[in-house]
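Missing here is one protein chain; the remaining ones are kept as they sit in the complex.
Here the chain labels run A and B in written order, and each chain numbers its own residues starting at 1.
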Amino acid sequence: MIAEIARVTARQLLGRRRTILLALLAAIPVLLAAIFRLANPGSSRALEGFTESVFVALVVTLLMPLVALVFGTAAFGAEIEDGTVIYLLAKPVPRWAVVLAKWVVAAVAAVTLSAGATLAAGLLSLAGTPAGLEISIGYTAGVAAGAVVYAAVFVALSLVTGRALIAGLVYVLVWEGALASLFEGIRFLSIRQYALGIADATGVGGRITSDTLEPATAVLLAAVATVVALVVAVRRLRAFEIPQAD
Amino acid sequence: MTGQVPERTTAAGEAARGSIYDLGYQHYEGHRLGRSGAFLALYADSLRACFGLGRPGRAKIVPIGLAALALLPAVIAVAIEAVARGAIPDPIRYDNYFSTIVQFLVLFVAGQAPELLGRDQRYHVLPLYFSRALDRLDYPAAKLAALVTALLIVSLLPQAAILLGKILGGVDPVAAAADNLPAVPPIILSSLAAAVVMAALALAVAGFTPRRAYATAGIFALFYISLAVAAVVSETAREVASAPWGDYAPLLAPTATLEGLTAWLFDSPPSGDEFGMFALPGPLYLAVAAGLAVVAVGLLAWRYRRIPA
Partner (left out) sequence: MPAPPAPAAGPVPADAPLPGNGAAAGSAPGRVAAAPAIELRSVSRWYGNVVAVNDVSFGLGPGVTGLLGPNGAGKSTLLHMMSGFLRPSAGEVLVAGGRAWRRPALYREVGLVPEREAVYPFLTGFEFARFNARLQGLRDADRAAGRAMDMVDLGEAQHRPIGTYSKGMRQRAKVAGALVHDPPILLLDEPFNGMDPRQRLAMMELLRQMAAEGRTVLFSSHILEEVERLAEQVLVIVAGRLAASGDFRAIRKLMTDRPHTFTVESSDDRRLAAALLGEPAVFGVEVSGGSLLVRSADFSAFSRAIAGVARAADIRLFEVLPTDESLESVFSYLVER
């Protein structure tokens, strides 16, 4: 049954103009990596600078959350808003199964695009450089983990509020962006930091950004965030009431 | 008006009569404003919508909040000058004011452009607009004019405040006015250029989807991701010592292009030039900015010519 829901969700999610746009967006880091490759600056400072601005500032900060946001909020998407989720819920299927199916599809789509782009960009730009492979793999893992957590959070968000996309944008840009630079403690509640911490643990090893979360902390908090988000989603779905039509 | 109603016969063969009573409905026989009237009405209504006027309070928070945030640095600067009286020279200048508030302008336009175009698409009311005295392209033109006006208000108000502060705060208002007068044309021109380019780009994105949230995300992506890309390209080129093409990096990002244009109009390099970007001849920025505006307006026009209605 989960497979069936996942199949239909996948068709709903992917066969659209927005997937093409997101794929184009995901191609940008790969393109930049190609340009970097061709320019071939050689200095390690250049490499660091490039890695930092592409992988951290572009992909982890902007691209990956955006991709996960669009897929995560579209998993349930308009179904909740216009009440057609009824067709899915008027079945003897446990609600956690529905949430799981939607989340898996959104997460797989987000991971494929963002981690795929990261890996391609990494291999293209860093191949042959010392520790280049580790850094590529590290960021790929971090981005993949981040996409998975973001997807869960945004799926839950789409069940909690009708303005999930805007709320998600505010979260990513304001909470994880502006506020996190002002208040230290927010780092522990920021999925971006989990992703960076996991990237460090898996290969980047603190070479690019310092002051990231400890590996254990990052993994633990990421897992907790995912589980909490999914639980919230299931509870909201169980208590789903048809919105008053007018 | 009582009218003549044809007699009708019932099945039983009897004739029946009916009449229509005058309820006082009247035709409008007065002057009709025509296309320009319709255009101005749509423009005024859209301009109000840019600031959330005529909608519940929630809709006003974002635009008016952002306008306030854009005004804040100017007010603070004027206050500082008034109090410190020259002890802190030039806390904020015109020529880099744009870089100070550009983020707020992006947010403004990302929030309001979808508001202008999204609802009408979503609820399929475009046929109502197109069956009026408006031409097809009058509709996006009016929306564009309104958003440009709104952006002008948001960006000119603080600069006017600074100007006023400098004139009135000084010892000799008249001399101060004469000193600051040459700054007025660049202020107006740079704000106008920024307003046109940003409004056109935002509306071009918003015109393609009835879902406002997607349009907002798209506009964000357009402005922020292009900036990140420009930064990367510029840095990469800088590391490759003899790479002239890195200088062209700012042209990849609308906001950076506009900053370059502003710097050229004011004839002074902006402070905080972290990318060392503004090494290109000024007219090039102007050309690219104009090009962006033309492409964006073209896309908008193409979309609204072809939109099903």
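In the analysis below, contacts are C-beta pairs under 8 Å (C-beta built on N, C-alpha and C of every residue); 3 or more make two chains touch, one makes a residue touch a chain.
Predicted model only: the values in this text are computed from it and were never measured.
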| item | value |
| --- | --- |
| Visible chains that the absent chain touches, using the contact criterion stated earlier | A |
| Selected from A:24, A:86 or A:127 as touching the chain missing from the view | A:86 |
| Touch criterion as defined above, residue of A:1, A:24, A:127 or A:170 at the omitted chain | A:1 |
| Hidden partner chain, residues of subunit A it touches | 1, 4-5, 8, 11-12, 15, 82-84, 86-95, 238-242, 244-245 |
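FYI, only the chains that are shown with their structure count from here on.
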| item | value |
| --- | --- |
| Complex contact set, residues of subunit B against subunit A | 213-214, 216-218, 220-221, 224-225, 228-229, 231-233, 235-237, 239-240, 243 |
| Complex contacts: residues of subunit A adjacent to subunit B | 18, 21, 25, 28, 32, 35-36, 39-41, 43, 45-46, 49-50, 53-54, 57-58, 62-63, 66, 69-70, 73, 163-166, 169, 173 |
